[in-house]
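Notes to accompany the following structure.
All protein chains of the complex are present and in place, except for one that has been dropped.
In this document, chain identifiers A, B and C correspond to the written order of the chains, with residue numbering beginning at 1 in each.
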Amino acid sequence: MSELASGSSAPKIGVITFPGTLDDQDAARAVKYAGAEAVSLWHADADLRGVDAVIVPGGFSYGDYLRCGAIARFAPVMGPVIEAAGKGMPILGICNGFQILCEAGLLPGALVRNHELHFVCRDQWLKVENTSTAWSTRYDKGAEILIPLKSGEGGYVAEPNTLAELEGEGRVVFRYVGDNPNGSLNNIAGITDARGRVVGLMPHPEHAIDALTGPSDDGLGMFFSAIDALVKA
Amino acid sequence: MTANNAVNTDTVKHAESTPELAQPYRELGLKDDEYQRIREILGRRPTDAELAMYSVMWSEHCSYKSSKVHLSYFGKTTTEQMRSKMLAGIGENAGVVDIGDGWAVTFKVESHNHPSYVEPYQGAATGVGGIVRDIMAMGARPLAVMDSLRFGPADAPDTRRVLPGVVAGVGGYGNCLGLPNIGGEVVFDSTYLGNPLVNALCVGAMRVEDLHLAHASGTGNKIILFGARTGLDGIGGVSVLASDTFSGDETTAGRKKLPSVQVGDPFTEKVLIECCLELFREGIVVGIQDLGGAGLSCATSELASAGDGGMHVNLDRVPLRAKGMTPAEILSSESQERMCAVVKPSDVDAFMKVCAKWDVTATEIGEVTDTGRLVITWHDEVVVDVPPRTVAHEGPVYNRPVQRPVEQDSLQQPIDLARPSTSDLRDLVLRMVGSHNLSSRNWVTDQYDRYVRGGTVLSQPADSGMIRIDEESGRGVALSVDCNGRYCKLDPYTGAQLALAEAYRNVAVSGATPVAVTNCLNFGSPEDPGVMWQFEQAVRGLADGCVELGIPVTGGNVSFYNQTGTTAILPTPVVGVLGVIDDVRRRIPTGIGAEAGETLLLLGN
Amino acid sequence: MARVVVDVMPKPEILDPQGQAVAKALPRLGFQGVTEVRQGKRFELEVDDSVDDETLTKIAADLLANTVIEDFTVRRIDA
Partner (left out) sequence: MARVVVDVMPKPEILDPQGQAVAKALPRLGFQGVTEVRQGKRFELEVDDSVDDETLTKIAADLLANTVIEDFTVRRIDA
């Protein structure tokens, strides 16, 4: 049996709920599909309840008022998340979660309004560029996966230096294939931190775990990858 | 300021001592005889606050005064057999049906046509917000929305103002609430140019035992207002009271120009949903009522009227967003994202705790009494003292003149249509493919989240939307909303049946069994006998069709006065059909030719 | 060339959910004493000298602001 921080046999993956979070149940479902235990984390509790990894799910935390993620990043639960990230805990930010991780400084850059200025919901092909992060080892490099994208502020921007650094270090994890859906620089759909433990992406892998309710089950790979990373650790 | 208000307030005592005071009831939309009836009911003239309440509750929108006599036909034609799965029907916030395995599903369509013309984004957004609160009030978790839209010609300049705003509003609100949009309609026709239709549907589910019908029972139970603060939203009509009564007072007179635009706050509503569901789960509410079109007037009078006693409300307690609001304004405000609950005194602390957890403002504003009267006080003075049923349920009922329009015959004239030749067909097909009414709806549906909640198994481009209700068993429901206004114009009776049949078929072909019907009847002015004829015919057609199919109408909504000048919109009875499927894995997706060798069959003749 | 600033704010009586969200967040972040927040938009335009004030007002009223629910002001800034 592996040595998990949680001390249990299956890894425990926490899913945070902020006021206005929408895809928390879906992220928890994906975690369970992949074989891990989902633990719900409440925004107002500065407590990670012994989890081995954390997902910051999608939605409209605090209505996305002011800026997406701007208010949520100050929530009490984010203190221990930032601390755990520093120690290398796998963290995944999906859509609004990605925006929150950027606002919190765990990932560089920011997400701005889609170039066509409206919300876009569509099944989006992504190319997997980096297969060594905690959330992407189950994919083949260069593989194309079909994942729903649904966001109004998904355009990734960063200063030229930051962008060059990300590209230079191979920290772009996923890239949009075909038409750029939101004006993202370099077609960036998802990035990682320098250690490859924190990943943020705009598309929703938790909506692609079953061909019944999604366009594919291509998203499961991210959750499997994290479980692999935890069990090996 | 406060003292000043108290002096100026039109109390019951003041009304008794000034019986002859002229009141602006006509400006508030009341007819002479309606005003007289109010005086008879009360045995005196109404106060400003009472007048505000009656006028809004006796409006067409709230009282169904022109449609009631016709809508009763639905009840008359619904057999016991059809009723067998119905847990709540017409008259409740939304219809409820038993779908098996202990699940109850509630669904309803509602119009928000006029507000969406004035301010497309906010009008459509608050339309979605309103229908979702209706579903919440039943004790259900809202699960999905649909939207049925009508616009003027796609290339008309005003359509370019209205359509993008409406679509962004439906999406903006629904996406932020976390409700998948699983279907709808977009139709263009010149009659909708000055009067677009925005009909929103919401469906929700609960365990059968969790069904909550809103009523204020149990003397001593507390009335709690929770959610957003009350502001000067949507009370344009009522501001004539302020200005007429206090002419000379500049602050109130200035309000006449208020735009009656309500701004939606989907975030507050999302939190309100979670808060309500937790309140229901904890079993600490007797009943919940949403604050819809007529705000507190509606919520308090309906709760009291459906209960077994009376109610006392202290208006001073209502948390306000604007300064210097009068009782009439507070009662008529249409501020969004508010709910009213009836709570046992022993549960009030627990109730407040749940609200605090979700950061929802909650205020005890009154209690259930045994007086049989709805009494509302302001600064310790009585400003409303009425029998609640007379406000909520015993409004005027009209038997409006009904007259088949003379031009109906010419519409029915058979015209000799030449059989098209092969070359005509090519042109015809090209014209159809290029028409806005048949174009792709992706520009619209791409702005709606169809994935959230992870239970959507069919959505665009399928014929019906389908969601999973029970994750274990796979039990789910399918829904379709349909209407062809041109058919209804030609023959409203058959047209309504065609709408029903289309929605029924759309549900059936997805693999679900149709079980219940809701509707949103969009028509012109009820004061036009021709329109009333269309309305009567459509209701009869729909009801008779339902009997034929053996499924009941569980609820609906009527929207009259949809017209530009004297030109009415096409009669548009939008019909929604709900179906049940045991296991959504057995759904039938739309599309042919997925596999080579498939056989194509044409059914029917 | 002139620089023009157009400020667009929600009308006072209209609900401003965004401003409200900010106002509610501030005390949680440890900032006391801010009693009200309203959030609007600010546009900065570069315009040719040929564009007159009337045109600027029209641009603001027709495009930049939604005058059903928003007020606006237009001002020229010295470059």
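One rule holds for everything that comes next: a contact is a pair of C-beta atoms (placed from the backbone, for glycine too) under 8 Å apart; a residue touches a chain by one contact, two chains touch by 3 or more.
Quick caveat, the model's predicted, so the values are computed rather than measured.
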item	value
Touching partners, among the displayed chains, of the absent chain	A, C
Hidden partner chain, residues of subunit A it touches	66-67, 70-71, 74, 102-103, 108-110, 112-117, 155, 157-160, 183, 185
Absent chain, residues of subunit C that touch it	1, 7-9, 19, 22, 25-26, 29, 31-48, 50-51, 55, 58-59, 62-64
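One rule holds in what follows: only the chains that are shown with their structure count from here on.
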item	value
More contacts between chains, A-B or A-C	A-B
Between subunit C and subunit A, distance of the C-alpha-averaged centres to the nearest whole Å	34
Rounded Å distance, subunit A centre to subunit B centre (Cα mean)	38
Of all residues in subunit A, the ones touching two or more other chains	62-63, 65
Multi-chain contact sites of subunit C, meaning residues that touch two or more partners	17, 20-21
